[in-house]
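All protein chains but one are shown in place.
Right, chain A next:
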Amino acid sequence: MKILSRNYSLVPVLVVAAAAMAQDKVPLKTQLPKPLFVGTPVPLNVPNLEPPLKGKRPDFMIPAGSVNLAKGKKVTASDENPVVGTLDLVTDGDKAGDEGSWVELGPGKQWLQIDLGKSANIYAVLLWHFHSQARVYRDVVAQVSDDASFKSGVTTIFNNDFKNEVGAGPGKDQNYVETYQGKLIDAKGAKGRYVRFYSNGNTTNKLNDYIEVEVWGKPA
């Protein structure tokens, strides 16, 4: 009788917890830029390429109350003298693919980092490289850490650098073609104050372009 009583009391807790978790998720909502196409389409010869998204991306659920923690936050980069633009363009809310909306880091391996100001639980990251042309940026890695130097406590949330070119370890994620919808990365609640992105040029040129980054989460 005592045992039955204990089992019975667990059920309402699980049901309540499950209901609470289900009610606590909401679709990630963000404003998308207009599609913009520039120049002659270039045939892509890229291995392990993600199939193109057909139509609108399905809703991605994040905990209610999550906000874009990156908005207006400080940006640093491995290239302190960009080819064009300024680093603050990455978190200014402008996702347009037109001239003046992106910062262009120099050729080869580069990183760009956003300081969220305080540690946070991160559920989703949206990343817009130059998206006015069907490009593939090479060796894209996204990491989260509380360590500004990314030497300890690093969580990798995306990595398609299968040859370990940028030195963040070999990755298995697929290459993808840039579009106006940006790249959605499931961060799975990774905890950290800093978010860092690597790339190594793209299929059009050797440069590394960032239009906007959104980091959706809650302060830890």
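As a working rule, contacts are C-beta pairs under 8 Å (C-beta built on N, C-alpha and C of every residue); 3 or more make two chains touch, one makes a residue touch a chain; residues count from 1.
Convention: contacts and distances are computed from a predicted model.
According to its UniProt record, the chain left out of view corresponds to "Gfo/Idh/MocA family oxidoreductase" among "Copper chaperone NosL", "Phosphoribosylformylglycinamidine synthase subunit PurQ", "succinate dehydrogenase" or "Gfo/Idh/MocA family oxidoreductase". On the side of chain A, the interface with the absent chain consists of residues 34-43, 45, 79, 81-84, 96, 98-101, 104, 106-108, 138, 200-201, 204-207, using the contact rule stated above.
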